[in-house]
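With one protein chain removed, the remaining protein chains of the complex are shown where they sit.
Presenting subunit A:
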Amino acid sequence: MNLHEYQGKSLLESFGVKIQKGYTASTPEEATEAAKKLQSETGTEWFVIKAQIHAGGRGKGTVTETGSRGVVLAKSLDEVPEKAKAILGGHLVTAQTSKEGKKVNKIYIAQDVYYPGDNEPEEYYMSVLMNRQTGRNMIMYSPEGGVDIETVAEKTPEKIFTEEIDPKVGIQAFQARKVAFNLGLSGQAFKEMTKFVVSLYKAYEGIDASMFEINPVLKTSDDQIMAVDSKVTVDNNALFRHKDIAEMRDKTEEDPTEVEAGEVGLNYVKLDGNVGCMVNGAGLAMATMDIIKLSGGNPANFLDVGGTADAKRVEQAFRIILKDGSVKAILVNIFGGIVRCDRVAQGVVDAYKNIGDIDIPIIVRLQGTNAEEAKKLIDDSGLAVHSAITLQEAADNVKAVV
(Lines give C-alpha, C1' and ligand atoms only; values in the text may rest on other atoms or scores of the structure.)
Protein backbone atom coordinates (compact mmCIF):
# COMPACT_ATOMS: atom_id res chain seq x y z
CA MET A 1 0.00 0.00 0.00
CA ASN A 2 1.32 3.40 -0.98
CA LEU A 3 1.10 6.41 1.31
CA HIS A 4 0.96 10.11 0.54
CA GLU A 5 3.97 12.28 1.33
CA TYR A 6 2.25 13.83 4.33
CA GLN A 7 1.27 10.43 5.76
CA GLY A 8 4.75 9.02 5.27
CA LYS A 9 6.33 12.05 6.89
CA SER A 10 4.10 11.85 9.94
CA LEU A 11 5.08 8.20 10.43
CA LEU A 12 8.78 9.01 9.99
CA GLU A 13 8.53 11.85 12.49
CA SER A 14 6.97 9.53 15.06
CA PHE A 15 10.19 7.49 14.92
CA GLY A 16 12.39 10.54 15.44
CA VAL A 17 13.27 11.24 11.81
CA LYS A 18 13.59 14.98 11.24
CA ILE A 19 11.28 16.16 8.48
CA GLN A 20 10.45 19.32 6.57
CA LYS A 21 7.33 20.31 8.50
CA GLY A 22 3.98 20.99 6.97
CA TYR A 23 0.20 20.73 7.18
CA THR A 24 -2.39 19.48 4.73
CA ALA A 25 -5.24 21.49 3.22
CA SER A 26 -8.21 20.68 1.01
CA THR A 27 -9.27 24.29 0.29
CA PRO A 28 -7.42 27.59 -0.29
CA GLU A 29 -8.76 28.81 3.08
CA GLU A 30 -7.33 25.80 4.85
CA ALA A 31 -4.06 26.39 2.99
CA THR A 32 -3.85 29.92 4.46
CA GLU A 33 -4.61 28.61 7.94
CA ALA A 34 -1.93 25.92 7.52
CA ALA A 35 0.61 28.49 6.34
CA LYS A 36 -0.10 30.81 9.29
CA LYS A 37 0.26 27.95 11.74
CA LEU A 38 3.49 26.89 10.10
CA GLN A 39 4.84 30.44 10.22
CA SER A 40 4.17 30.79 13.91
CA GLU A 41 5.77 27.43 14.65
CA THR A 42 8.82 27.53 12.39
CA GLY A 43 9.22 31.19 11.46
CA THR A 44 9.26 30.32 7.77
CA GLU A 45 8.69 33.27 5.40
CA TRP A 46 8.18 31.23 2.26
CA PHE A 47 5.92 28.21 1.76
CA VAL A 48 6.18 25.16 -0.49
CA ILE A 49 2.83 23.97 -1.79
CA LYS A 50 2.86 20.32 -2.84
CA ALA A 51 0.13 18.29 -4.51
CA GLN A 52 -0.55 15.05 -2.66
CA ILE A 53 -0.95 12.27 -5.20
CA HIS A 54 0.50 8.77 -5.47
CA ALA A 55 3.01 9.51 -8.21
CA GLY A 56 6.49 10.95 -8.48
CA GLY A 57 7.73 13.79 -10.64
CA ARG A 58 5.24 16.26 -9.14
CA GLY A 59 7.60 19.23 -9.33
CA LYS A 60 7.95 18.89 -13.09
CA GLY A 61 4.31 17.83 -13.57
CA THR A 62 1.57 20.15 -14.81
CA VAL A 63 -1.99 20.69 -13.60
CA THR A 64 -4.05 20.34 -16.79
CA GLU A 65 -6.70 22.91 -15.87
CA THR A 66 -4.41 25.75 -14.76
CA GLY A 67 -0.91 25.03 -16.03
CA SER A 68 0.45 25.19 -12.49
CA ARG A 69 3.28 22.87 -11.48
CA GLY A 70 2.53 20.18 -8.88
CA VAL A 71 4.99 21.74 -6.45
CA VAL A 72 5.19 25.54 -6.21
CA LEU A 73 6.75 28.15 -3.95
CA ALA A 74 4.70 30.92 -2.31
CA LYS A 75 6.98 33.79 -1.28
CA SER A 76 4.49 35.30 1.14
CA LEU A 77 1.35 34.37 3.05
CA ASP A 78 -0.67 36.40 0.53
CA GLU A 79 0.42 34.21 -2.36
CA VAL A 80 -0.68 30.99 -0.65
CA PRO A 81 -4.45 30.87 -1.40
CA GLU A 82 -4.10 31.68 -5.10
CA LYS A 83 -1.30 29.21 -5.69
CA ALA A 84 -3.16 26.57 -3.68
CA LYS A 85 -6.27 27.17 -5.76
CA ALA A 86 -4.36 26.53 -8.98
CA ILE A 87 -3.50 23.02 -7.81
CA LEU A 88 -6.47 21.88 -5.73
CA GLY A 89 -9.15 19.96 -7.60
CA GLY A 90 -7.10 19.91 -10.80
CA HIS A 91 -5.57 16.94 -12.56
CA LEU A 92 -1.83 16.66 -12.21
CA VAL A 93 0.00 14.98 -15.06
CA THR A 94 3.54 13.77 -14.34
CA ALA A 95 5.97 11.36 -15.98
CA GLN A 96 4.54 8.65 -13.71
CA THR A 97 0.79 9.23 -14.21
CA SER A 98 -1.51 8.43 -17.12
CA LYS A 99 -2.08 11.25 -19.61
CA GLU A 100 -5.35 12.11 -17.82
CA GLY A 101 -3.32 12.67 -14.67
CA LYS A 102 -4.42 12.29 -11.08
CA LYS A 103 -6.96 14.47 -9.32
CA VAL A 104 -5.47 16.50 -6.49
CA ASN A 105 -7.73 16.37 -3.44
CA LYS A 106 -5.17 17.52 -0.90
CA ILE A 107 -2.13 19.73 -0.82
CA TYR A 108 0.68 19.89 1.70
CA ILE A 109 1.86 23.33 2.83
CA ALA A 110 5.47 22.94 3.92
CA GLN A 111 8.11 25.19 5.44
CA ASP A 112 10.88 26.54 3.22
CA VAL A 113 14.02 24.66 4.17
CA TYR A 114 16.38 26.01 1.51
CA TYR A 115 16.98 29.28 3.39
CA PRO A 116 20.43 30.90 3.07
CA GLY A 117 23.02 30.50 5.82
CA ASP A 118 26.63 29.65 6.59
CA ASN A 119 26.75 26.72 4.14
CA GLU A 120 25.11 25.87 0.86
CA PRO A 121 22.20 23.44 1.29
CA GLU A 122 22.98 20.00 -0.12
CA GLU A 123 20.70 17.19 -1.31
CA TYR A 124 21.24 13.45 -0.92
CA TYR A 125 19.30 10.34 -1.87
CA MET A 126 18.32 7.58 0.54
CA SER A 127 16.07 4.56 0.32
CA VAL A 128 15.43 1.46 2.39
CA LEU A 129 14.31 -1.76 0.76
CA MET A 130 14.64 -5.51 0.89
CA ASN A 131 17.44 -7.01 -1.19
CA ARG A 132 15.81 -10.06 -2.76
CA GLN A 133 19.22 -11.58 -3.53
CA THR A 134 20.16 -11.84 0.14
CA GLY A 135 16.78 -11.68 1.84
CA ARG A 136 17.97 -8.77 3.95
CA ASN A 137 16.95 -5.14 4.24
CA MET A 138 19.38 -2.55 3.00
CA ILE A 139 19.89 1.18 2.94
CA MET A 140 20.73 2.54 -0.49
CA TYR A 141 22.10 6.07 -0.63
CA SER A 142 23.89 8.54 -2.82
CA PRO A 143 25.40 12.00 -2.59
CA GLU A 144 23.47 12.74 -5.79
CA GLY A 145 20.08 13.69 -4.36
CA GLY A 146 17.08 15.50 -5.73
CA VAL A 147 17.48 13.91 -9.16
CA ASP A 148 16.23 10.72 -10.78
CA ILE A 149 18.17 7.95 -9.06
CA GLU A 150 17.86 5.56 -12.00
CA THR A 151 19.85 8.01 -14.09
CA VAL A 152 22.51 8.21 -11.39
CA ALA A 153 22.67 4.40 -11.26
CA GLU A 154 23.13 4.24 -14.99
CA LYS A 155 25.64 7.05 -15.51
CA THR A 156 27.61 7.06 -12.26
CA PRO A 157 27.03 3.73 -10.47
CA GLU A 158 30.04 4.44 -8.23
CA LYS A 159 27.99 7.16 -6.57
CA ILE A 160 25.44 4.67 -5.24
CA PHE A 161 26.22 2.99 -1.94
CA THR A 162 24.44 0.24 -0.05
CA GLU A 163 24.51 -0.86 3.55
CA GLU A 164 22.93 -4.19 4.40
CA ILE A 165 21.36 -4.77 7.80
CA ASP A 166 21.88 -8.01 9.74
CA PRO A 167 18.40 -9.06 10.92
CA LYS A 168 19.84 -10.62 14.09
CA VAL A 169 21.09 -7.33 15.53
CA GLY A 170 19.46 -4.61 13.45
CA ILE A 171 21.19 -1.43 12.36
CA GLN A 172 24.49 -0.64 14.12
CA ALA A 173 26.11 2.70 14.89
CA PHE A 174 29.14 1.97 12.70
CA GLN A 175 26.85 1.49 9.73
CA ALA A 176 25.22 4.87 10.27
CA ARG A 177 28.69 6.43 10.53
CA LYS A 178 29.73 4.78 7.30
CA VAL A 179 26.73 6.34 5.55
CA ALA A 180 27.58 9.78 6.93
CA PHE A 181 31.27 9.47 5.94
CA ASN A 182 30.41 8.30 2.44
CA LEU A 183 28.17 11.32 2.05
CA GLY A 184 31.18 13.49 2.93
CA LEU A 185 29.75 14.93 6.14
CA SER A 186 31.48 16.26 9.22
CA GLY A 187 30.70 18.13 12.42
CA GLN A 188 27.08 18.77 13.34
CA ALA A 189 25.75 17.48 10.01
CA PHE A 190 27.61 14.19 10.54
CA LYS A 191 25.98 13.72 13.93
CA GLU A 192 22.57 14.57 12.56
CA MET A 193 22.97 12.14 9.68
CA THR A 194 23.87 9.20 11.92
CA LYS A 195 20.75 9.85 13.97
CA PHE A 196 18.70 10.26 10.80
CA VAL A 197 19.86 6.93 9.36
CA VAL A 198 19.23 4.96 12.54
CA SER A 199 15.77 6.49 13.04
CA LEU A 200 14.87 5.94 9.41
CA TYR A 201 15.75 2.26 9.56
CA LYS A 202 13.87 1.79 12.82
CA ALA A 203 10.83 3.40 11.21
CA TYR A 204 11.16 0.99 8.27
CA GLU A 205 11.04 -2.04 10.54
CA GLY A 206 8.56 -0.44 12.92
CA ILE A 207 5.84 0.13 10.36
CA ASP A 208 6.58 -3.00 8.28
CA ALA A 209 7.42 -0.95 5.22
CA SER A 210 8.42 -2.58 1.97
CA MET A 211 9.99 0.57 0.53
CA PHE A 212 11.16 3.97 1.73
CA GLU A 213 12.49 6.51 -0.70
CA ILE A 214 13.59 9.85 0.66
CA ASN A 215 14.63 12.07 -2.19
CA PRO A 216 15.96 14.47 -1.28
CA VAL A 217 17.42 14.16 2.17
CA LEU A 218 18.52 17.73 2.80
CA LYS A 219 21.48 19.24 4.64
CA THR A 220 20.26 22.73 5.41
CA SER A 221 22.47 25.79 5.46
CA ASP A 222 22.70 25.42 9.25
CA ASP A 223 23.65 21.74 9.09
CA GLN A 224 20.36 20.08 9.93
CA ILE A 225 19.54 16.79 8.17
CA MET A 226 15.91 16.29 7.22
CA ALA A 227 13.53 14.45 4.89
CA VAL A 228 12.08 16.91 2.37
CA ASP A 229 9.99 14.30 0.57
CA SER A 230 8.83 10.80 1.48
CA LYS A 231 7.72 7.91 -0.62
CA VAL A 232 6.53 5.14 1.66
CA THR A 233 5.12 1.75 0.68
CA VAL A 234 3.79 -0.50 3.41
CA ASP A 235 3.68 -4.31 3.22
CA ASN A 236 -0.01 -5.19 2.71
CA ASN A 237 0.53 -8.51 4.45
CA ALA A 238 1.55 -6.73 7.65
CA LEU A 239 -1.36 -4.30 7.83
CA PHE A 240 -3.17 -6.60 10.24
CA ARG A 241 -0.82 -5.38 12.97
CA HIS A 242 -0.94 -1.71 11.97
CA LYS A 243 -4.59 -0.73 12.09
CA ASP A 244 -3.69 2.98 12.18
CA ILE A 245 -1.71 2.72 8.95
CA ALA A 246 -4.37 0.57 7.27
CA GLU A 247 -6.76 3.49 7.82
CA MET A 248 -4.46 5.78 5.83
CA ARG A 249 -5.39 3.98 2.61
CA ASP A 250 -6.65 6.50 0.03
CA LYS A 251 -9.01 4.56 -2.22
CA THR A 252 -9.45 7.56 -4.52
CA GLU A 253 -5.88 6.91 -5.69
CA GLU A 254 -6.79 3.42 -6.87
CA ASP A 255 -8.80 2.10 -9.79
CA PRO A 256 -12.43 1.87 -8.56
CA THR A 257 -12.96 -1.56 -10.14
CA GLU A 258 -9.82 -2.86 -8.43
CA VAL A 259 -11.10 -1.55 -5.11
CA GLU A 260 -14.46 -3.25 -5.66
CA ALA A 261 -12.81 -6.53 -6.65
CA GLY A 262 -10.62 -6.39 -3.55
CA GLU A 263 -13.68 -5.97 -1.36
CA VAL A 264 -15.11 -9.28 -2.56
CA GLY A 265 -11.74 -10.99 -2.23
CA LEU A 266 -10.77 -11.10 -5.90
CA ASN A 267 -7.26 -10.26 -6.96
CA TYR A 268 -7.81 -8.02 -9.99
CA VAL A 269 -5.51 -5.68 -11.90
CA LYS A 270 -6.93 -3.62 -14.75
CA LEU A 271 -4.96 -3.53 -18.00
CA ASP A 272 -5.51 -1.85 -21.35
CA GLY A 273 -6.45 -4.79 -23.59
CA ASN A 274 -9.61 -6.26 -25.11
CA VAL A 275 -9.77 -9.84 -23.80
CA GLY A 276 -10.84 -10.29 -20.19
CA CYS A 277 -9.67 -13.30 -18.24
CA MET A 278 -10.63 -15.19 -15.12
CA VAL A 279 -8.14 -17.71 -13.77
CA ASN A 280 -7.34 -19.66 -10.61
CA GLY A 281 -3.82 -19.07 -9.38
CA ALA A 282 -1.54 -16.08 -9.94
CA GLY A 283 1.00 -17.90 -12.11
CA LEU A 284 -1.62 -19.38 -14.41
CA ALA A 285 -3.37 -16.00 -14.54
CA MET A 286 -0.19 -14.32 -15.80
CA ALA A 287 0.39 -17.20 -18.22
CA THR A 288 -3.17 -16.83 -19.50
CA MET A 289 -2.55 -13.15 -20.21
CA ASP A 290 0.53 -14.19 -22.16
CA ILE A 291 -1.51 -16.75 -24.13
CA ILE A 292 -4.06 -14.08 -25.04
CA LYS A 293 -1.25 -11.94 -26.40
CA LEU A 294 0.27 -14.86 -28.33
CA SER A 295 -3.17 -15.50 -29.84
CA GLY A 296 -3.40 -11.99 -31.22
CA GLY A 297 -5.47 -10.36 -28.46
CA ASN A 298 -4.47 -8.11 -25.58
CA PRO A 299 -5.26 -8.95 -21.96
CA ALA A 300 -7.78 -6.55 -20.39
CA ASN A 301 -7.00 -7.61 -16.86
CA PHE A 302 -5.27 -9.93 -14.42
CA LEU A 303 -7.79 -11.80 -12.29
CA ASP A 304 -7.03 -14.58 -9.84
CA VAL A 305 -10.22 -16.05 -8.35
CA GLY A 306 -8.15 -18.10 -5.91
CA GLY A 307 -8.66 -21.58 -4.62
CA THR A 308 -12.43 -21.46 -4.17
CA ALA A 309 -13.86 -20.77 -7.60
CA ASP A 310 -17.48 -21.46 -6.67
CA ALA A 311 -20.57 -20.18 -8.48
CA LYS A 312 -20.82 -16.97 -6.43
CA ARG A 313 -17.21 -15.95 -7.03
CA VAL A 314 -17.45 -16.76 -10.72
CA GLU A 315 -20.47 -14.47 -11.00
CA GLN A 316 -18.73 -11.67 -9.08
CA ALA A 317 -15.69 -12.07 -11.30
CA PHE A 318 -17.82 -11.86 -14.46
CA ARG A 319 -19.49 -8.69 -13.22
CA ILE A 320 -16.10 -7.09 -12.50
CA ILE A 321 -14.68 -7.99 -15.92
CA LEU A 322 -17.81 -6.76 -17.73
CA LYS A 323 -17.48 -3.31 -16.15
CA ASP A 324 -14.64 -2.70 -18.57
CA GLY A 325 -16.26 -1.55 -21.81
CA SER A 326 -13.24 -2.41 -23.95
CA VAL A 327 -13.60 -6.14 -23.22
CA LYS A 328 -14.55 -7.94 -26.46
CA ALA A 329 -14.21 -11.53 -25.24
CA ILE A 330 -13.63 -13.38 -21.97
CA LEU A 331 -11.37 -16.37 -21.38
CA VAL A 332 -12.05 -18.43 -18.28
CA ASN A 333 -9.09 -20.67 -17.50
CA ILE A 334 -9.39 -23.01 -14.53
CA PHE A 335 -7.15 -25.90 -13.59
CA GLY A 336 -9.34 -27.87 -11.23
CA GLY A 337 -7.32 -29.50 -8.54
CA ILE A 338 -9.15 -29.28 -5.30
CA VAL A 339 -11.73 -27.16 -7.15
CA ARG A 340 -14.06 -29.37 -9.15
CA CYS A 341 -14.46 -28.25 -12.75
CA ASP A 342 -18.13 -29.21 -12.98
CA ARG A 343 -18.89 -26.84 -10.10
CA VAL A 344 -17.05 -24.03 -11.85
CA ALA A 345 -18.89 -24.84 -15.08
CA GLN A 346 -22.21 -24.67 -13.25
CA GLY A 347 -21.06 -21.32 -11.87
CA VAL A 348 -20.36 -20.04 -15.36
CA VAL A 349 -23.76 -21.20 -16.63
CA ASP A 350 -25.57 -19.67 -13.64
CA ALA A 351 -23.66 -16.41 -13.87
CA TYR A 352 -24.44 -16.18 -17.58
CA LYS A 353 -28.14 -16.62 -16.88
CA ASN A 354 -28.19 -14.31 -13.84
CA ILE A 355 -26.34 -11.47 -15.49
CA GLY A 356 -28.47 -11.73 -18.61
CA ASP A 357 -27.41 -9.85 -21.69
CA ILE A 358 -23.77 -10.90 -22.07
CA ASP A 359 -23.23 -10.18 -25.75
CA ILE A 360 -19.56 -11.02 -26.05
CA PRO A 361 -18.05 -14.47 -26.67
CA ILE A 362 -16.93 -16.44 -23.65
CA ILE A 363 -14.35 -19.18 -23.86
CA VAL A 364 -14.19 -21.56 -20.95
CA ARG A 365 -11.26 -23.86 -20.52
CA LEU A 366 -11.59 -26.30 -17.66
CA GLN A 367 -8.92 -28.89 -16.97
CA GLY A 368 -8.36 -31.27 -14.06
CA THR A 369 -10.93 -32.79 -11.72
CA ASN A 370 -14.17 -33.63 -13.62
CA ALA A 371 -13.12 -31.68 -16.72
CA GLU A 372 -15.11 -33.89 -19.12
CA GLU A 373 -18.33 -33.50 -17.11
CA ALA A 374 -17.72 -29.77 -17.03
CA LYS A 375 -17.30 -29.55 -20.79
CA LYS A 376 -20.53 -31.49 -21.30
CA LEU A 377 -22.37 -29.23 -18.87
CA ILE A 378 -21.34 -26.18 -20.84
CA ASP A 379 -21.91 -27.70 -24.26
CA ASP A 380 -25.42 -28.82 -23.21
CA SER A 381 -26.38 -25.49 -21.66
CA GLY A 382 -27.33 -24.00 -25.00
CA LEU A 383 -25.39 -20.84 -24.17
CA ALA A 384 -23.01 -19.13 -26.54
CA VAL A 385 -20.03 -20.36 -24.54
CA HIS A 386 -17.10 -22.05 -26.23
CA SER A 387 -15.62 -24.86 -24.17
CA ALA A 388 -12.11 -26.21 -24.30
CA ILE A 389 -10.02 -28.65 -22.33
CA THR A 390 -6.42 -28.16 -23.36
CA LEU A 391 -4.62 -24.85 -23.17
CA GLN A 392 -3.90 -25.03 -26.89
CA GLU A 393 -7.61 -25.38 -27.72
CA ALA A 394 -8.35 -22.37 -25.56
CA ALA A 395 -5.65 -20.35 -27.31
CA ASP A 396 -7.06 -21.33 -30.72
CA ASN A 397 -10.53 -20.28 -29.58
CA VAL A 398 -9.21 -16.89 -28.52
CA LYS A 399 -7.54 -16.49 -31.88
CA ALA A 400 -10.84 -17.29 -33.61
CA VAL A 401 -12.82 -14.61 -31.76
CA VAL A 402 -10.35 -11.70 -31.80
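Annotations for the structure displayed:
The rule is simple: a residue touches a chain if its C-beta (ideal position, glycine included) is under 8 Å from a C-beta of that chain, and two chains touch if they have at least 3 such contacts; residues count from 1.
Please note the rule applied: contacts and distances are computed from a predicted model.
The chain absent from the displayed complex carries the UniProt protein name "Succinate--CoA ligase [ADP-forming] subunit alpha", chosen from "G-D-S-L family lipolytic protein", "LssY-like C-terminal domain-containing protein", "MBOAT family protein" or "Succinate--CoA ligase [ADP-forming] subunit alpha".
Of the candidate positions A:Gly70, A:Gly281, A:Gly347 or A:Pro361, contact with the unshown chain belongs to A:Gly281. Interface residues of subunit A facing the missing partner chain: 130, 132-133, 135-137, 166-168, 205, 208, 210, 235-238, 240-241, 267, 269, 271, 273, 279-287, 289-294, 298-299, 302, 304, 335-338, 367-369, 390-392, 395.
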